[in-house]
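Omission of a single protein chain aside, the complex is shown with its protein chains in their original locations.
Chain naming follows the written order as A and B, and within any one chain the residues start at number 1.
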Amino acid sequence: MPETEFATTLVTLDLVGIFVFAVTGALVAVRKNLDIFAALVLAGVTGLGGGFIRDVLIDATPPAALTDWRYLLAPVAAGLLTFAFHPAIGRLERLITVLDAVGLSLFCVTGALKAVEYGLGPAPAALMGMVTAIGGGMLRDVLAGSVPVIFEGALYATPALCGAVVAVLLDRTDLPIVVVSAAGFTTCLVWRLLALVRGWSAPLPRGPANV
Amino acid sequence: MPETEFATTLVTLDLVGIFVFAVTGALVAVRKNLDIFAALVLAGVTGLGGGFIRDVLIDATPPAALTDWRYLLAPVAAGLLTFAFHPAIGRLERLITVLDAVGLSLFCVTGALKAVEYGLGPAPAALMGMVTAIGGGMLRDVLAGSVPVIFEGALYATPALCGAVVAVLLDRTDLPIVVVSAAGFTTCLVWRLLALVRGWSAPLPRGPANV
Partner (left out) sequence: MPETEFATTLVTLDLVGIFVFAVTGALVAVRKNLDIFAALVLAGVTGLGGGFIRDVLIDATPPAALTDWRYLLAPVAAGLLTFAFHPAIGRLERLITVLDAVGLSLFCVTGALKAVEYGLGPAPAALMGMVTAIGGGMLRDVLAGSVPVIFEGALYATPALCGAVVAVLLDRTDLPIVVVSAAGFTTCLVWRLLALVRGWSAPLPRGPANV
């Protein structure tokens, strides 16, 4: 049945997204030489934070993470695995960035489609997709005292918003949910990774002389 | 009809408040030389953050910003306009402060009256007014890594609380909503601006010698 397929696809993508975001949170803890409990808290906040913000805003409380044990298991497993098997410190920075891009791409799709499911219009649903995608990383960076990744001048929030828009628009067609999700995911991921690799930068404010 | 007038007045004040707060958020991004997407995110968080916190706490979810496109348009317009026409960097500090005071004064009124509308008693409603007013700026400062404006020793949260109290109390009379709002707005704005201009300061903790 399509409904079951829809739910299963969303939950699977959500769990993978939670896992990779949680890994980025735990890696930040490892890089800062924090202990294992701090790593688990940071993994949980990063993995679940964006979804919590979305669920609270669209009135889907209590969030799935509080009623479905798999949503709790994902960040715990991610935190423990990261702590046990983290790669050489020198290579963490790049790994965090790539996993973060994957989480971003997964969450912009699941966030947007869940918002549609809860009755939001296309524009707010796409916005919720972006909020879900950038929320966890924002909380991670604020807690860890880093500059929020969205402010680093790279293109970050925009690919998430576009991935969400693609998912919302295609969701109105007859395409299967897997295709819809894949299209939104790919849009966001390719854009984000290209921006990273090519060093794209967005327009900066003009200097005082131009006023 | 009074009901329509009430709703229209609140929405109008809310939109103006979102716009000016969003401008302060975008100006912080400009001052930090962040790119246009960071400016839009910071504009959105600053403009909508306080209202989101309020709506989530008083159970008015999904917040108006997710069902009414004007609430989304306001911060986007504010962000783009700020980015395009920002004044000389040297003068931004003062401009942010004044716009912030206007947003503070608008939101303490709309926050308090919306809380009353949702059945809260006078004291919590006034508190919600203050939270709405200081919430967006608090999120902005935390994200941007600045010292939260409420901690700078100037009088900030108190005028917002008093403006909210004035609005809540006058709302129980027969006065038209425009007058109620104007009284609360003026109370907060005059107090805040006087505190800024005159360099008022609140009692500081006594030193160790006084213990």
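Note that contacts are C-beta pairs under 8 Å (C-beta built on N, C-alpha and C of every residue); 3 or more make two chains touch, one makes a residue touch a chain.
As the structure is a computational prediction, the values presented were derived from the model and not from experiment.
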item	value
Option touching the unshown chain, where A:L10, A:V23, A:A38 or A:C108 are the choices	A:A38
Given B:V16, B:L95, B:V142 or B:L169, the one touching the chain that is not displayed	B:V142
Touch criterion as defined above, residue of A:T4, A:T67 or A:T173 at the omitted chain	A:T67
Contact partner of the left-out chain, one of A:A77, A:V142 or A:L204	A:V142
Positions on chain A where the hidden chain makes contact	29-30, 32-42, 52, 56, 61-63, 65-67, 69, 72, 83, 86-90, 142-145
Missing-chain contacts mapped onto chain B	56-59, 118, 120-121, 123-124, 127-128, 134, 138, 142, 147-148, 150-151, 153, 155-158, 201-208, 211
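As a convention for this text, only the chains that are shown with their structure count from here on.
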item	value
Euclidean distance of C-alpha centroids - chain A vs chain B, Å	29
